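Take this structure first; my questions come after.
All protein chains of the complex are present and in place, except for one that has been dropped.
Naming follows writing order (A, B, C and D), and every chain is counted from residue 1.
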Amino acid sequence: DKTIVIGNVNDMSSLYADTGGIGSEVAAKMAIEDSGMEKKGWKISVISADHQNKPDVGATLTRQLIDEKHADVIIDTPNSGVALAVAAVVKEKNKVFIPSGAASAALTGAACTPNTVHWTYDTYELAHGTGGAITRAGGKSWFFLTADYAFGKALEADTTAVVKAEGGTVLGHDLHPLNTADFSSFLLQAQASKAQVIGLANAGGDTINSIKQAAEFGIIKGGQTIAPLLLFITDVNAMGLKVAQGLEFTSSFYWDMNDGTRAWAKRFQALDPAHHMPTQGQAGAYAGVLHYLKAVEKVGDPSDGAKVVAEMKALPTDDPLFGKGTVRIDGRVTHPAYLFKVKTPEESKYPWDYYKLVATIPADKAFRPLSESDCPLVKK
Amino acid sequence: MPTIFGMPPQVLFGQLSLGLINGSFYALLSLGLAVIFGMLNIVNFAHGAVYMMGAFCAYFLLNGIDLPIPWWMAGHFSLMNIHFGSHLSFWWALLLAPIIVGAIGMFLQRVLIARIAGLDHIYGLLLTFGLAAILQGLFQNQFGSSGLPYEIPDGLSGGHNLGFMFLPNYRAFVVGASIVVCFATWFVIERTKLGSYLRAATENPSLVRAFGINVPLMITLTYGFGVALAAFAGVLAAPIYQVRPLMGADLIIVVFAVVVIGGMGSILGSIVTGFGLGIVEGLTKVYYPQASGIVVFVIMAIVLLIKPTGLFGRAA
Amino acid sequence: MTAISLSEAHGRNRAQKVAMVVMLAVLLAAPFFVYPYFLMQALCFALLACAFNLLVGYVGLLSFGHAMFMGTGAYICAHLAQARGVPVEFAIPAGMLVAALVGVVAGALSIRRQGIYFSMTTLALSQLIYFLALELPFTHGEDGIQPVPQTKIFGGLLDLGHPLQIYYFVLVIFFAGFLLIYRVINSPFGEVLKSIRENEPRAISLGYKVDQYKLMAFVLSATLAGLAGATKALVVQNASLSDVYWTTSGEIVLMTLVGGMGTIFGPVIGAFIVSAMQVYLSGLGQWVTVIQGVIFVTCVLAFRRGIVGEIAAKFGLNL
Amino acid sequence: MVDAANEPLLNVVNLEAWYGESHILHGVNFNVGKGEVVTLLGRNGAGKTTTLKSIMGMVAKRRGSVHFEGKETIDQPSNNIARAGIALCPEERGIFASLDVRENLLLPPVVRPGGLGLEQIFELFPNLKERLTSQGTKLSGGEQQMLAIARILRTGAPFLMLDEPTEGLAPVIIDQIGVTIRRLKERGFTILLVEQNFRFAASVADRYYVMEDGRIIDAFSAQNLEANMDKLHTYLGV
Partner (left out) sequence: MSSDDVLIAEGLTKAFAGFIAVNDVNLNVRRGSIHALIGPNGAGKTTCFNLLTKFLNPTAGRITYDGHDITHMKSADVARLGMVRSFQISAVFPHMSALENVRVALQRQRGDNFDFWRSKSVLNQLNARARELLNDVGLSEYEMTRAVEMPYGRKRALEIATTLALDPKLMLLDEPMAGLGHEDIDRIANLIKQVSVGRTILMVEHNLKVVASLSDTITVLTRGQILAQGDYAHVSENPDVKQAYLGAGHG
């Protein structure tokens, strides 16, 4: 059967709609075009569905996409809770899951499946990239502002371990509830701690508000470095450089890295309804779909998901956005990660000229080594 | 170093003043809710959306507005916008946004809310809940969810070191502005004849009208005023928080709790409770930060147990 | 004066019985035409909305926190089944039971107030439960509990992995709950409830301890909402924060409002419509929120009685 | 039928009114002359209250013509009618719970000069003076009735409509109200009264109209009362 249906199970209406959303559908369509498979007689389509950040809705949608729309692969799925729910359904149905927008390292850890291929970032990478690079660069004392739920706590724990391993110290932390509007109390404590680095173990609106208010309270001017552990280019765009300048963080992708990324990003921007530059999640969706299609072409039939994933693992990855890499046995895709610093308004020369590269973390160092993996697929 | 319950006094004072700032927003929002509930008997679930619109309005006044050409004219993936320029400062926004949003509020009241006057107030709650969903959905469609930047007005950037904390000038301004507006509102409603018209009209609009008072107009203006208060809070919030479509959605639930604790419809109650709870929340952030998102609800449950009409509520 | 004759009153009852048979027949045949997992999810919400309707439609108390019972049922069931390996046939009743206990506490706190105050109190209490769900370790925060295994139950008699078998299992639960609510409404207890809603001081003066009746109704409603939640956890294989979030409580209200508050079949219809919108319109993104809002507004302004309520009023039926 | 002697202050022609779908008034015709006290009599449900409310513009749907001081008011909202000089003391009293007695008393705006001052009001209803700071609805039933009457005496409206003003009042107070009405009449007020208490009505009225099923079915003047007693008995079941 030469029909492939791609399900973009995404947050179309809420906090992740900008980092994934309809943009991931755009990216997937670009991948289909670039694969050139339609010319060879394949019929490939993309269906987007809004999971509303509800795991139950995500699971039901996935089930339905697979049963009724004959979806062969589910992509993106930001929000770890939803991604984990979707992973279970995809495995049961023996299809393929490429969570390019979800952060939980559990997707290739305890919850790994033979049907999951995890692209782009994960909590391990973010913690190690940012924590390791900044500590090595001299940011020895840390204070964390942590979202009080599993994602935040995991990020903080992972980063703490790296900081300590690199010889730094953690002076303290503050747990804040999810979706806090006002961070001044927490920032005041962070300021009072005199830590060199304030790590933000939170996401989305929480991250933006903490950065904005840190600027207001003169924290960055006071010499402390703010290190958001998860930051998207759309977040920086939303804050404006005046506020965001000087932030240091890890990302797997930046549109202005080289000619390949630039060309692709400009194409994307033209197609994106909001005319944003692509986020790392959307880049991951492109790369993931492209690699998936290659594998399907090799296998000749998308219906057996595990078989396709096995092929994905056998093929080396190669695309203009992430370069060359591999898909490991646990489903993790390895590629380099980068430590960026946000430019000052003066340094920025043209629209979306936001980042400068501080350090590159090679592919083999960026992700959790298999030796530490708790994925049942990894035989020790 | 001396400590108060294990906290250095500096930290404590710092948190108390921060609590006061948050309380300023609670007070303004709950005041608007109380005015609307007290006078129209409507629990205005759309209050959060209106607050958000206030912030967006400030943004548009500063940056101009891109109005979309409808997608059926422009094709699905290539939304085109027409730009209407405008460069009005924060101060203009502080004046104009409440008026503009208040006018929108009055329009909604006239065409929608007025139709359910006199019905059980559950219907008011449901109608405004629906309105909130529509407004927030429309803004999300147009502006995404991560929000737009709005900078602190030039005259108010920077701050002062108070010894125990760094107090940004802008936040000090917020507290002052909020206290002034709250007090003025309280005065008009509790100390003038207008207030007694409003209260009487809540109970029996047709009779008050038969005394010669143009009740429908008064109700529309009142709703507009309550909404304008929320928009005012929204403008104040824009430089501190992100201008986001959902900025009011979660806040509103907390503000409801504030109004219930203060006593539904009580003007003074909502002001005092607004500031008070801001401070209590600030303290919780020091002693048990995780609970800060919920302390208001715990207090609400306790208050309802002990004094079901709320702290300042009149018995029904 | 519009006196209704006895035979007419019987006619009203007959309409209910006919509608009940039709509904059952449709639901029995449905999985052969419509996607069964969607049907199951809708059935869970239908049971939830019916439970909610028991309070709002027949006691006049609008709870804006019913998600707390659904969430409690879902979390307990999911935890027992997923982490403790408890068989589903026991995990579901356990979830229901814990929801009932939460209902006793929440009810005792909230039924002291009426109208908008009651709604606000339930909303506050559900925020407390949300907080617990966020903080307690066993709920796994925003990841939720998953996957809830769909295994063989009743000693292998029923295979929940099989779409039709699990569907009929869920249908039985739904219908049992539905019948129970129907019976509650039409019981001596229900008559007293009705009199309380109509004129509370008069009911007191007749010697009824109205608070006890309200509490009983509240707990019944909470219990059934818990059952719906526990069953949903099985159907969608997870329990998550959205199950206890206040927007879910709002959706429950929406379902009941669309279908018709205070009607027996309204909440079922409403639940199917709203669930269908969520699943089948999911490609529209934010527009779903907007559409839901428009429905809310239209219902309140134009169809206050809801779909079933309007039909019933039009044909003089009692549905 | 007897009509007002001089130019009528209020002239009602073919007044019809509806509550929702139910047609309550089927063409009411009567008039009230300046300075008169006119009483509407009729059984429960005859439509007396509805007539007053329709004149005041307080029913959603009405038709016909109501001229006050020569001007048509049927198409006016009730706030304009009140401003024109008509005041209603409603059947259900309409005391506001969220206002105290003083606020209740001062609520209706003064529409013309010539109303009673607070001192005169307290003389009439001493109870009110004592309870001035109480919540309006904490008053006893009868005190609420006094408050409702007192409230409109302040406004100076020259045309007063009193809907069963004696209901629930003690005999002493009823006598008082009778005195008040006569005094108001002397001061040039015009009064339209709805009463069940026939004894009381007889002590103040110049003319009577009898209503049944939303129509005026009879009318006679105070002088002819004796002659009409038998008819009245059948109308009212007195």
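Keep in mind that, in the parts below, a residue touches a chain if its C-beta (ideal position, glycine included) is under 8 Å from a C-beta of that chain, and two chains touch if they have at least 3 such contacts.
Owing to the predicted nature of the structure, the values given are computational and were not obtained by experimental measurement.
Q: Which visible chains touch the chain that is not shown?
A: Hidden chain, whole complex, touched shown chains: C, D.
Q: With the full complex in mind, choose from C:137, C:155 or C:207 the residue touching the hidden chain.
A: Missing-chain contact among the listed residues: C:207.
Q: Looking at D:20, D:113 or D:171, which residue reaches the missing chain?
A: Missing-chain contact among the listed residues: D:171.
Q: Can you tell me which of C:57, C:177, C:190 or C:270 touches the chain that was removed from the display?
A: Touching the chain that is not displayed is residue C:190.
Q: Considering the whole complex, not just the chains shown, which residues of subunit C touch the missing one?
A: Given the touch definition above, subunit C has residues 1-6, 9, 180, 183-184, 186-192, 194-195, 198-199, 201-210, 212-213, 216, 220 touching the missing chain.
Q: Write the list of subunit D residues that the hidden chain touches.
A: So the residues of subunit D touching the unseen chain are 43-45, 127, 131, 134, 138-143, 145-146, 164, 167-176, 196, 236-238.
Convention: only the chains that are shown with their structure count from here on.
Q: Tell me which has more C-beta contacts between its two chains, A-C or B-D.
A: Between the chain pairs A-C and B-D, A-C carries more contacts.
Q: For subunit B and subunit D, let me know how many angstrom lie between their CA-based centres, rounded off.
A: Measuring from centre to centre gives 45 Å for this pair.
Q: Nearest whole angstrom, what separates the Cα centre of subunit C from the Cα centre of subunit D?
A: The mean C-alpha positions of subunit C and subunit D differ by 52 Å.
Q: What's the distance between the Cα centroids of subunit A and subunit B, rounded to whole Å?
A: 35
Q: For subunit D, write out the residues touching at least two other chains, lowest number first.
A: Answer for subunit D, listing residues that touch two or more other chains: there are none.
Q: Enumerate the residues of subunit B that touch no fewer than two other chains.
A: In subunit B, the residues touching two or more other chains are 137, 140, 290, 293-294.
Q: Would you please name all pairs of chains that touch?
A: A-B, A-C, B-C, B-D
Q: Residues of subunit D touching subunit B in their complex?
A: 56-58, 77-83, 87-88, 90, 94, 96-99, 103, 106-109, 111, 155
Q: Can you tell me which positions in subunit A touch subunit C when the two form their complex?
A: Result: residues 12-13, 17, 21-22, 47-57, 59-61, 63-64, 67-68, 79-81, 84-85, 88-89, 104, 106, 148-151, 153, 177-178 of subunit A touch subunit C.
Q: Which residues, counting only subunit B, touch subunit C once they are in their complex?
A: Residue list for subunit B touching subunit C: 43, 112, 115-116, 119-123, 125-127, 129-138, 140-141, 253, 256-257, 260, 264, 290-291, 293-294, 297-298, 300-301, 304-305, 308.
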